[in-house]
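My questions all concern the structure below.
Omission of a single protein chain aside, the complex is shown with its protein chains in their original locations.
Chain nomenclature is as follows: A and B, assigned in order of appearance, with residue numbering initiated at 1 for each chain independently.
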Amino acid sequence: MKVAISSSGTTLDSALDPRFGRAANFLIVDTDTMEVEVKENTQNLNLPQGAGIQAGKTVAESGAQAVITGNCGPKAFNVLQMAGIKVVTGIQGTVKEAIEKFKQDELEFSQAPNVEGHWV
Amino acid sequence: MIVTIASGKGGTGKTTVTVNLAAIAPVSDIQVFDCDVEEPNSHIYLKPENITTQEISTMIPVVDKELCNLCGECEKLCQFSAIALIAGKIMTFPEMCHSCRGCAMVCPEGAINEGKRVLGSLLEGKNQRGIELIWGELRVGEAMSPPLIKQVKQRINPEKFSFVDAPPGTSCPAIETLRDSDFAILVSEPTPFGLNDLALTVEVLKKLNVPTGIVINRADTSEPTSSVQGSMPDTIIDEYAEKEGIEILQKFPFSREAARVSSKGLLLVDEMPEMKKLFQELYDKIMSRLDAIKEKNPAKQAEGTMS
C-alpha cells in the first residue's frame, strides 16, 4: 500500500513536515517494499491560496491510499476524502517512525480536519 | 457629489464625523452610506426607521455533472483554486471563488451554472430628519468585503448628495470605498499612530486622484496632562499637512463630554452647541471646497472609473 507523508526533506530520515498544503515534499512510500518516491511540493509553497487543495491533488494523483501529516485543513481534507484517501493527523517525528507506527496499526484515521483553513 | 470620510487608523472618529455632518446638512435629499461593512456603526447614531434588508450574494460556479466532460479547462483557468478536478470528479470550493466567471466562460460544454454565496446584507432606512441611510453588513465568516461594498455603492444616486463612511486601513475595502469620490475627508488624531496611518491614506488618495482635506480629532491636551511629559508635540499633524499642502478643515478638541455623548449613540450636534458650531464650520468649508472642485473640473462628474 502506498502512503503519502508530508516531509521537510527527501529521505526516510527526514522530519515530518507538520504542514500539509505547504509541506516541502511528499514522500510516497510503499509500505511493503519501503520504496520512496519524492513529490516536490515547492510549487505550492508560494501559492497565494488553495495550497491545501493543490497538495491534495498531488497526493491523489500519486496513487497513495493514505496520508500521514501534522495538520490538515478542511479543504485539503475534503479533497482527500473525495479521492478516497484516508488521513492521519497530529503526527511528529521522522518519516520512518511515522511509517513504522502506521504499519503496526498504531495510528488512527481522522474523521475531520484538525485545523481551521487559512482562508487565503 | 460624493464625499467620503476615511482614516487609516481605526477609532479616530470617522463615523462620528460622518453622522454629525449628515445631521447638520441642510440638504433634504441627503444619503449616507456606511461602507465599513465589517463593522458598520452609522445606524447606531442616525437611527433609521422602517429598515428593509436585502440579502447580497456573489456568483459561484455550480457544475452540471451530466454535462461536464471532465476536461479540466476550468481548473486550469481558475487562479483561486475554487474549482478542481480531483480523482475524476470536479470539486468546487465556494469560499475561494472571486466570481470572475472564467470557469463558466471557458467550459466547452456549458456545464457551469450560476450559484450564489451570501456575502451579507444590504440595509436601508430613513430617519426622522429625512436622512436616508444605506449600509452593508458582512456575514460573519465571510472574508471578502469589497464585492459587498461595491453593491452598497451602487445605490449612490448621483443626483443626490452623499456622505460615505469608509472602513479603516489602506487595502482593498478602503480602496473600493474611496474610488470615485469627489472629495475625501481624512479624520486623524495627533499621535504617532494617527500620523503614520494618515500618511499612508494620503498616498492611497494620491493614487486614486481624489482631492483631500484633514480633520484633526482630539486636537488638544486641555485635559489634566500626564505625570510624565511626552516627547512629541500635538502639532505633528499640522506640520505634516503643511508639508503635503493639504488643508486642515477643522480641529475638534478632546472632550470627555463628547466621548460620553458618542458612547451613548447620540449626536454631538444635538447635545453640544459648541460641537454643533464646529461641525457647521466644517460643513461650510467642505461645501466651498466642492464648489471649487466643480468649477475647476466640470467633467469630473461623468468621468467614472477612468481617473
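The rule we apply is simple: a contact is a pair of C-beta atoms (placed from the backbone, for glycine too) under 8 Å apart; a residue touches a chain by one contact, two chains touch by 3 or more.
One rule holds in what follows: contacts and distances are computed from a predicted model.
This complex has a chain not shown, and the name its UniProt record holds, of "Ferredoxin (Iron-sulfur cluster-binding protein)", "NitT/TauT family transport system permease protein", "Diguanylate cyclase" or "Lactate utilization protein", is "Ferredoxin (Iron-sulfur cluster-binding protein)". Of B:Ser145, B:Thr212 or B:Gln250, it is B:Ser145 that touches the chain left out of the display. Within the whole complex, the absent chain has one touching residue among B:Ala87, B:Cys100 or B:Ile293, and that is B:Cys100.
Of the listed positions B:Glu39, B:Glu55, B:Glu114 or B:Asp291, the one in contact with the omitted chain in the full complex is B:Glu39.
Summarising the interface, chain A meets the missing chain with residues 19, 22, 46, 48-49, 115-120. What chain B contributes to its contact with the hidden chain is residues 8-12, 15, 36, 38-39, 41, 44, 77, 79-80, 98-102, 105-106, 138, 140-145, 153-154, 156, 158, 167-175, 179-180, 191-193, 196-197, 200, 203-204, 207-208, 221, 223-232, 256, 259-260, 262-265, 297-299, 301-306.
Going forward, only the chains that are shown with their structure count from here on.
Remark: chain A and chain B have CA centroids separated by 42 Å (rounded to whole angstrom). Listed in rising order, the residues of chain B touching chain A in the complex are 79-82, 84-87, 89, 91, 93, 95-96, 143. Listing the residues of chain A that touch chain B in their complex gives 47-50, 53-54, 56-57, 60, 75, 78-79, 82-84, 117, 119-120.
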